[in-house]
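All protein chains of the complex are present and in place, except for one that has been dropped.
Showing subunit A:
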């Protein structure tokens, strides 16, 4: 993660403020920064989204390609995640520097989607054992301003909501050879249901309290964080302790409760924003990268 040099006095200032539920930018301990989400920003993908949260900027592109299903799960398609920490984000990511962080984030994404209810994989199957849709979700870190996991999971959810997979039909010849036919109408596509796609909430332990959506400076004051992945119904799909400190068992239970509460609110606001953007239709003004 990008590091920021903080003096002892600044750390003490941040820690004391958090004890009083007052953070440096005036937020409370459970408040998120202002999040900007925009979908359909890249035209060559099946779905894309861009999320800006303070100084953190994430771009996700989803491409749907046809492939063979995995042997253990012949009736399902699957998702492949790739995270690229670009050198623009911070100079530490130059060359191979960002690879470790990229694999860590990709592994976390695999973990949170590793259950039956997050994405309906059976709808991605075209013909069992032979053809299925593989969704390649590529995450690009444009700018690193703290709280990467949350922003990435919001962007992935928005991109999956925006994904349009072309509808195909499998035609069988008399000899038994199968042919895949794409429908002629470019707008005839299937959409994924993102009702149960989870979002990650990272809770950083600072002093005796925990904060949601930490900035880089706050992350430097925190020794341990708990990463909880929550769905809109409050079901937890992944839990992970991050950082080089240890956590008290009682604070873990408190953090889980906060994570669930904050996660539910995050999901309702994200859903409403995505539906509102969708309802604006093709006439909406795209802000893109210059706004």
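Here is the rule we go by: a residue touches a chain if its C-beta (ideal position, glycine included) is under 8 Å from a C-beta of that chain, and two chains touch if they have at least 3 such contacts; residues count from 1.
In the analysis below, contacts and distances are computed from a predicted model.
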item: Options "Exosome complex component MTR3", "Histidine-containing phosphotransfer protein", "Sorting nexin 1" or "Ethylene receptor": UniProt name of the undisplayed chain; value: "Exosome complex component MTR3"
item: Sole residue of A:51, A:192, A:252 or A:274 that reaches the chain not shown, by the stated touch rule; value: A:252
item: Identified contact with the non-displayed chain, of A:19, A:75 or A:107; value: A:107
item: Of A:46, A:90 or A:237, the one touching the omitted chain in the full complex; value: A:237
item: Positions on subunit A where the hidden chain makes contact; value: 8, 71-72, 103-104, 106-107, 110-112, 114-117, 224, 226, 229, 234-249, 252-253, 256-257, 259-260
